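Just one protein chain is left out here, and the rest sit where they should.
Our next item is chain A:
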Amino acid sequence: MFDLDSATLSRMLTALTLGYHAIFATLGVGIPVMISIAEFIGIKKKDPHYTLLARRWTRGFTITVAVGVVTGTAIGLQLSLLWPSFMQLAGKVIALPLFMETFAFFFEAIFLGIYLYTWDRFKNPMYHWLLSIPVVIGSTLSAFFITSVNGFLNTPQGFELEGDTVTSIQPLAAMFNPATPTKVFHVVSTSYLTAAAVLATIAAIYLLKKKNTLYHMKALKVTVVSVFIFAIATAIAGDLSAKFLAKEQPEKLAAGEWHFETEEGADLVVFGTLNENQEVENAIRIPNGLSFLAYGDFNAEVTGLDQIPDDEEPPLWIHYMFDLMVTIGFFTLGVSLMYLVFWKVKKWNEYHPLLLWGIASLGPLSMAAVEFGWVFAELGRQPWILRGFMTVSEGATTSPYVGWMLILFIGLYIVLSIGCVIALRKIFKGNPAEHELEHRYPEVAATKEGN
């Protein structure tokens, strides 16, 4: 039934679990920030709308966090189950951040538990807000630690390999490998961006459905402003990531940009297709753009695929992953900027349906960009699992049952997705914001409601 070898099936199962976990992990890192912001504004402005926003986001968050936790546990175990030889080797060098991550989980889990069940326990609401800080720190730290592990796979250092034995292990050098700074910056900023964008999508959809209440308008404002800020951070971080690649992992950049010949003043190839002679057609070419992206200098020399041994060349289709990710990044920046302009210019209507549709698309698009980004980054590392030291097929399990496990997990993720959607609907459909506002803050609902 399974013609594929264990290594290929292990790749598919890892890709499935990580790709699925990434959705919830991204939200898990970003949503606490948005909750904290909303609760803070609510307290400072004494505006129950924002407090309610924080409360309702938190309630949805309990659902996505649960899926994040269980799929995270899955990937944590699967790393050893599917890549035993790799973990035996890498575990010796990179165990430190993985271990530290569990403390970040502890920290986050404990304070999330407290945060969720203490909304009305304190006289001074600031105390409750303070509880959101450890949740934000905990989840951002877990992103930091796991991303440094991923960085290590791309630019391993901090050990020496003599035959099969690893020696001279320096845990800190491995953790702070050259990939860590840019990768962490980019992953964290995109997580914040994606969470803000998903929440903006929800607000925009309510407004499009003509539920023009103050509540949803405020939700839109705080989320889109956040999107704008985080989109700028993302673009900066993405640019730094490209500069990092040019220096440390040129084969990934070259494959992603279809840059075949090493040259000065290299053009940036946007989209396009490859013909059978590996020539680029139908592309938009930005003169000297790649040199600028890679080095901040229009005439710099950029390493091409001609310098890379053929059997170490990443697949070329990751070009599209890169382009889609960047396109989404600039689209997000553009739409959120437009909202800001329309909002500041009094004559223009920031609730124009076209603009709202644009905003509504940002959530799904950002999530897609996260996935594209990971596929680009991970496949750009091919054929290595540990760049320069171990290939993917050397690291894989030899167990003959991986195919069945793949089916098992596909089933699991389908069940989880259905359960997640049903649970979220149940929470929000039965209890619209307007009702909850009336119920919790009758005085506000009576005076301020309406368009």
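We take it that a contact is a pair of C-beta atoms (placed from the backbone, for glycine too) under 8 Å apart; a residue touches a chain by one contact, two chains touch by 3 or more; residues count from 1.
Going forward, contacts and distances are computed from a predicted model.
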Chain not present in the shown complex, as UniProt names it (candidates "Cytochrome d ubiquinol oxidase subunit II", "RNA polymerase sigma factor", "Amino acid ABC transporter" or "Cobalt/nickel transport system permease protein"): "Cytochrome d ubiquinol oxidase subunit II"
Sole contact to the chain not displayed, among A:52, A:67 or A:253: A:67
Selected residue (touches chain absent from view) among A:43, A:100 or A:368: A:100
Sites on chain A contacted by the missing partner chain, in the whole complex: 59, 62-63, 65-67, 69-74, 76-78, 80-85, 87-89, 91-93, 95-96, 98-103, 105-107, 109-114, 116-118, 121, 134, 166-167, 169-172, 397-399, 401-402, 404-405, 408-409, 412, 415-416, 419-420, 422-423, 426-427
